[in-house]
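First the structure, in the form of structure tokens, and then the observations on it.
Every protein chain except one is present and positioned as in the full complex.
Then we have subunit A:
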Amino acid sequence: MIELFNVSKTYKLKSGRKTILNGVTASIPWKNIGVLGRNGAGKSTFLRLISGIEEPDSGIVKRSKSFSWPIGFRGSFHPMLSGIENVRFVARLYGQNTEEMIDKVEDFAELGQFFYEPVKTYSSGMGARLAFGLSMAIKFEVFLVDEVMAVGDAKFQAKSKAAFKAMLPTSRIIMVSHSMSSIREYCDSGLVIDNGRMTYFEDLEEAIARYAELNK
């Protein structure tokens, strides 16, 4: 699913550069993968790197599947545009059938009349529901999850989970989380990022064991 050839990636801090990957060559299969690493190890940057939002400092990243944006991302919502207009924009970006996508999101996000109101009038829960509905409306082959999975009230959470599980036969998930229970719930394999190195474990439990060692 993802091939890394001698990939290096750093990010800038006030006190210098932080190395996330240092000349990593790896092949990551199309599986449900939990990404583990200590705070600041670069897990989120890693997600941005593999989905193509960011490019490596050097080396090549090859993708053979379609990747989502991090689920629940709503930075792209324009506060002055209505929910439906924001959905239309993303549908156009991804070359989706606009009307179909609007129907899906409207149905899923349960915003009622607010779907036609500017996003700036939304409560944070409504914004999150719109964002989640939008993520679920495109059949990506790989969904990226960065910490936040559960939004809204218990009922909406259950619905989100069901929608997500329904995607799993045709899609895979790459997940960053500090909660081992949610990682165990969705993932079978693991990636540990530490000190510029990245190790892939076929078996999730091995990855979690390695991660526990790092935290000692």
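In this section, contacts are C-beta pairs under 8 Å (C-beta built on N, C-alpha and C of every residue); 3 or more make two chains touch, one makes a residue touch a chain; residues count from 1.
Simple rule for what comes next: contacts and distances are computed from a predicted model.
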| item | value |
| --- | --- |
| Record-based protein name (UniProt) of the chain missing from this complex, from "Tryptophan synthase beta chain", "Transport permease protein", "Nitrite/sulfite reductase" or "Sigma-B regulation protein RsbU (Phosphoserine phosphatase)" | "Transport permease protein" |
| Residue in contact with the excluded chain [from A:P29, A:G52 or A:G125] | A:G52 |
| Of A:F67, A:F108 or A:F164, the one touching the omitted chain in the full complex | A:F67 |
| Residue ranges of subunit A at the interface with the undisplayed chain | 11-12, 48, 51-55, 67, 69-70, 73, 75-76, 78, 80-81, 85, 89-90, 92-95 |
